[in-house]
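== subunit A ==
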Amino acid sequence: MPSGEARVILRVAGIRKRFGGVTALDGVDLVARAGEVHGLVGANGAGKSTLVKIVNGVYRPDEGELEVDGRPASFASPREAREAGIAMVYQEFSLIPTLSVAQNIQLGREPRNRIGLTDETELRRSAARILGDLGVAVDPDAPVGRLPVGVQQLVEIAKATSVGPSLLVLDEPTASLSQSEVEALFATIRRLCERGVAIIYISHHLAEVRKICRRITVLRDGRTTLSGETAGFSLDAIIEAMTGRVVAEVAARAAPPDASDRPPVVELRGWSLLNRLHGIDLSIRPGEIVGVAGLLGSGRTSLLRSIAGLEPAVRGEMRVAGRPVRITSPAAAASHGIAFVPEDRRREGIITGQSVQANHLLSTWGTLTRRFLVDERAALLATRSAVDRFGIRTSGPAQAMEQLSGGNQQKVVVARALARSPSLLLLDDPTTGIDIASRRELLGHLRDYADAGGAALIVSSELDELGGIAGRVLILSRGRVVRQLDRAAGEVLSESLLHAALHAPDAHPGHTG
Partner candidate 1 sequence: MPTGDGAATPVAPVRPGARWRFASVRPDNLIVYIGFLAILAFFAITLGDRGFLTPENFANIARQTAMVSIMAFGMTFVLSSGEIDLSIGSVVALSALVVAVLLRADLPIVVAVAGSLAAGLLVGLANGLLTTRLRIPSFLVTLGTMTIVVGAARVLTDLEPVPVTDRTFAFLFGSGTIGPVPVLLIWTAAALVIFHVLLRRTPFGRQVLATGGNRAAARYSGIRTDRIKIAALMLGAATAALAGMLYAGRLQGARYTLGEDDLMTVIAATVIGGTSLFGGRGSIVGALVGSLLVGMLNNGLLLMGLSVSEQLIARGAIIIAAVALSLREGAP
Partner candidate 2 sequence: MNRLQGTARVGLGALLALTVAVPTVAQERIDLDAATVGPSGEASTPVDAIPALTEEELAEISGGGHTAALLWAGAGTWYNALSAGARDAFTEMGIEVVTEAEANFDPARQATDIETALALKPDIILSLPVDPVAGAQAFRPAIDAGVKLVFVDNGVDGYVPGTDYVAIVTGDHFGMGKAAADLMADAIGGSGKIGVIYHDAVFYVTNNRDRYFQAAIEQRYPEIEIAAAQGFAEESRTQEIAAAMLAQNPDLAGIYVAWSSAAQGVIAALREAGKPDVRVVAYDLDATNDLDMASCGNMAGVALDRPYQEGRTMALLAAHALLGNETPTFVTVPVQTETRENIEQVWTENVNAAPPQEILEALAAGCA
């Protein structure tokens, strides 16, 4: 990235925007310079998307100044913004899966030959050139729908930059990307910076923002609460600017509590599932939080689901509290004190169209009865106390579930799982797509649960989080445990450790538990 003060591409000052009675932006300033990545950070509803929509020409500000390249600008439409050199890559891809990479990049602006038909050769050549400039290696003829998500993201960016913008806005570009794909994305971003493009980078992943963004602006409730060089701010300061409160990081316990006098909550021996798991041995004691790390396809979700009773074809021995059991359904798992928080919150976790209370008490209706009827008072109190205890931001138990933010929805799902006081809590990637404050709160509740004697098995792609909260981490590859990390022995999970474990030449399944 260029040093010193680069040329200002975009300057907004004192932007105000109201929708009816709601103030979305209340005096926002931002300066984006050429060749610089400027991170834009804030909780849901803080005003980020409204701000970029104004920059992009979708809205007009009620008050404030907007300058592009030193000249005042006012956009009546996204097209005018584009003509002024501003391009945006949205969270939802605008690519057409059935068309090729080249066709997508030049969509609507295909080069034509003499008779007016598309010049395929030129199409391919110019697309290859654009991709090459960005350092993206992909066949221009490949149908976009078949490409991995990370590559699609790069194609999306190539499409946006093909018009040669001076400012590029990226909205949550790493939402569906794996670690290596994120690296490829960052490489492309750096290339763009070298070309002098200014970039505004919107993301919830503060770690990434701190890595790639030279400057950062934090919005909260429509105002700028923090702005300046990223390196000058601590993570906690950024979080506080986002949320207005101090949410401390969940510290790991030095050593797991001594529970050797009690039987393990769950034990697996020779646990196998065709094509997914191969002879896994596992033992979890009360009060332990065990993490599971691995790439997609490693069997980590299958492991959780099979313990939760969702894989009837699983083989092997399982003991709960010392007694052998055979769990063939989630209901059976629940009766043995096992609760499961699924990966896909929207499809498997929440019931849209129903209230917070209905979602919370899903598994406990049977216990809230008085003379065979539901005790409405007890139900209301139960949900209210859960709302308080878990810090769920909602107008009340009657609020429609879909109106809550992702983080709060997940809190309801976790509260539901804990409502039955399980002895083992299974969590599959519980913090994906959730804002940082809610994540920390959730992990804090998980820590409380473990302190009270509960056991947990948690799968996560957020390696830092996992390493922080889990006393033990199992690294899975192709259905086997290839490495176990013990915090007490000083082994802390990290990106490089994971990478090493997965590619070690003599990685062999060790004994665990």
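Behind the choice of candidates: all candidates are chains of the complex that A comes from, given by their letters.
FYI, contacts are C-beta pairs under 8 Å (C-beta built on N, C-alpha and C of every residue); 3 or more make two chains touch, one makes a residue touch a chain; residues count from 1.
Since the structure is predicted, the reported quantities are computational estimates derived from the model, not experimental observations.
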item	value
Among 1 or 2, touch partner of subunit A in the complex	1
Complex contacts: residues of subunit A adjacent to candidate 1	245-248, 250, 308, 310, 329-331, 333-335, 339-340, 342, 347-354, 358-359, 361-363, 365-366, 368-369, 372-374, 376-377, 380-381, 384, 387-396, 400, 402, 416-417, 420, 440-441, 444-445, 448
